[in-house]
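Can you read through this structure? Questions will come right after.
Yeah, one chain of the complex is gone here, protein chain that is, but the others are all in their spots.
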Amino acid sequence: MNVIMPQLGETVEEGTVSIWHKKVGDIVVSGENLFDVSTDKVEMEIPASTSGELLEILVLEGETVAVGVTLAIIDDGSKANEVSVDISTKSEENFSNIDNQSTNRSKIAKDKIGKRDSLGNPLSPVVRRLLTDNNISPDEMSGSGSGGRITRGDVLAYLNNNVANSNNGQKVVPFDSIRKLTAEHMKRSKSTSPHVLQAIEVDYFSVNRARSVVGEVWKAQHGFSLTYLPFIAKAFCQVIKEFPRINAHVLDESLLLFDKVNLGIAVDLNFQGLVVPVIKNADDKSVAELAKEIWSLSEKARNKKLLPDEMTGGTYTISNSGAFGSLITAPVINQPQVAILSTDGVKKKPVVLETDMGESIAIRPVGVLAQSFDHRAIDGAYSAAFLKRIKDYLQDEEWNVSLD
Amino acid sequence: MAELTYREAVAAAIAQEMRRDENVVFLGEDIGAAGGVFKTTVGLLDEFGPLRVRDTPISEQAILGAAMGAAMTGLRPIAEIMFSDFLAVCWDIVANQMAKARYMTDGQVSLPLVVRTANGGGSRFGAQHSQSVENWAMTIPGIKVVAPSTPADVKGLFAAAVRDDNPVLFFEQKSLYASKGEVPEGDHVEELGKAKILREGDDLTIVALALMVPRALEAAERLEKSDGISATVIDLRSLVPLDTQTILAEVAKTGRMVTVEENPRLCGWGAEISSIVAEEMFYELDGPIVRITTPHIPLASADHLEDMMIPSVQRIYDEIRRAFS
Partner (left out) sequence: MAKKPGNKSFEVDLANDDIGEEVRINLFRLQLECRHVEQRANDLFLQNLIKGTSHLGLGQEAIAAGFAGAMESDDYTFCTYRGHNHTLARGASMTGILGELMGRECGLLGGKGGSMHLTSVEHGAMGSYAIIGAHLPIAVGAAWSSQYRGSSQVTVCFFGDGTTNIGAFHEALNMAKIWELPVVFVCENNLYMEYTPIGNVTAVENPAADRASAYGLESIIVDGNDADEVYRVAKKAITKAREGKGPSLIEAKTYRHSGHSRADPGDYRPDGELESWLERDPVKSYRQRLIDFGFPKEEVDLLEQEVLNRVDEATETAKKSSPPSEEAIVKDVWADGGSSWRN
């Protein structure tokens, strides 16, 4: 066991060994004084906390060392002091807003407009933003504020007038804050990640069977329908363990892998924007639990009741584009995740079935799963293998949904 | 609906909660036999008896300590601190004990309690009996802070405070005790952390609390009539939890904000709101955020001096006009 310099006093960072009461080769007994330490605050006798032969003294009398430095070694039959417990480095992303508890930090608006107009009157932040967003110059209008300052009202009035007076069938609709945030995110994501789209077709026969077994009762009990999405989410969670490089974030020159799956589900807010609430530890959840949590998070999202906690920490995202029956979608990756999955429309189609008695045609519910992945992090074969496993899981699993 | 004074609403609120739940108990100085030095607790001793309505010695630390110990062990106590200035005498129990016990014990300890107190000036009581100290409570993590401006909100917010499982400091403004208002009969519960928009306008958003609310409303009327300045007035009602979304949404609509605070200047509650708005609504602001506060000076007692120090309708009106010129 290593004898170390203890921290005597809350603000003390080093100590001086003033006296050794034992020498190398002596047998030390637990509890007897081993050495004295002096710091700028105290002088203290330090007893041995174990028994055995004093093998080595590394710091001599009169030497000053920092707290925690090994001073001597006692052979007491134990291993050397254990390595401190491993703390997995978590991304600080979750806690960047720990102080202001908000996700609303004003983004710096890139504006080409200076702080004053050509008359020397100050332009307020909202005026500069409106002018920039609408690509107009302050010189195009007059100000009604004190000293001829252009006010917010002046810019809004100008915009209204110009729209009303225009006769070429155009109308300017400035982006609201959600639209602006989305635009920014999408642009940045595409310019950061080389997106590759890869799709696979899935036969949802098994899933549909499970859905129809419990469907009515589920709807009656929970007030919403059991859709394909929780099954796809479950399949994802099961399969992703074999493809850890997909449940990850892309850093500068490395991948940050995660043990647990925090699954983001993109929710459309009545055509007014997108938000992605996150199901934490989705890999611990059953189909029923996923279904319920997807529903409750979507409701909260639509009612603008999501907490910051519920919108961060995602390791993968599923975008449920299929509600309107789209064939295939190439979704934009939710940075800094490795990939995103689009679940497109499920439609009855004729498919070829291979049975022991030859080939036949059957009518099956078929839909495309399309993954956009970041080609910096993974390659097509890996992604394809992953999609194949999901398809197999969805098709072959004996789906069993509990009702509570 | 019944018309009650603010002080009658206090007694009505306490009675409503004590009737509803036998675990609600009440202690404080002169609250029982005397009905409270501000006559806010008249009739409670008669209705609930001396085991549930306890008159205490002058022992602020014991009053709040006992409330905390009772809350830890199954009761839902209400404690009165006669003047909010006296919170300084027992501030250890509020700031070090009540605010932190749940967190430090990893959630083992539960403190469903309310400390109600008479806060603020305007009654000529001098510097040690007239302070507005709800901002002190706002600075301690772990304490909810409520300050109603009307009798209806006294009843509704107090009920919410009692039913909340956390420590709540409930600041009654003593100069509002005689004010009257319509109060819903029966079980009336409001929501903590929800501000109320009392008036809608286009040109600026005024955020006010407690005594400053009726004054802000009157100033807003005057500004509209004589100067054509149309103001939204928000009654904040709770400092913690803070209804940030309402403030941000209303400021986005008007582009300007003024806070009206009874606290002395430095670190009054409006400073925090101003900071949040400046950070999160910067690109909606058409002009500087203005705070109207009591100066950073102990309150003088002479009526003429006190009235000049605490923001008056006239001063609110003048300062807003100046900010818009």
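Letters A and B mark the chains as written, and numbering starts fresh at 1 in each.
Everything below uses one rule, namely that contacts are C-beta pairs under 8 Å (C-beta built on N, C-alpha and C of every residue); 3 or more make two chains touch, one makes a residue touch a chain.
Worth saying up front: this structure is predicted, and the values here are computed from it rather than measured.
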One chain is left out of this view; which of B:45, B:72, B:118 or B:310 touches it in the full complex?
B:72
Across the whole complex, list the residues on chain B that are touched by the chain not included here.
25, 51-52, 54, 56-57, 59, 61-75, 77, 92-93, 96-97, 101-110, 112, 141-142, 164-166, 193, 240-245, 276
Take the complete complex as the reference. Which residues in chain A touch the chain that isn't displayed?
4, 6-10, 12, 41-47, 49, 67-68, 81-82, 85-87, 90, 94-95, 98, 101-102, 307, 309
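Here is the rule we use: only the chains that are shown with their structure count from here on.
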In angstrom, rounded to a whole number, how far apart do the mean CA points of chain A and chain B lie?
39
Chain B - residues contacting chain A, complex:
244, 248, 255, 276, 279-287, 325
Sort out for me which residues of chain A touch chain B in the complex.
100, 102, 104-106, 109, 124-129, 146, 151-153
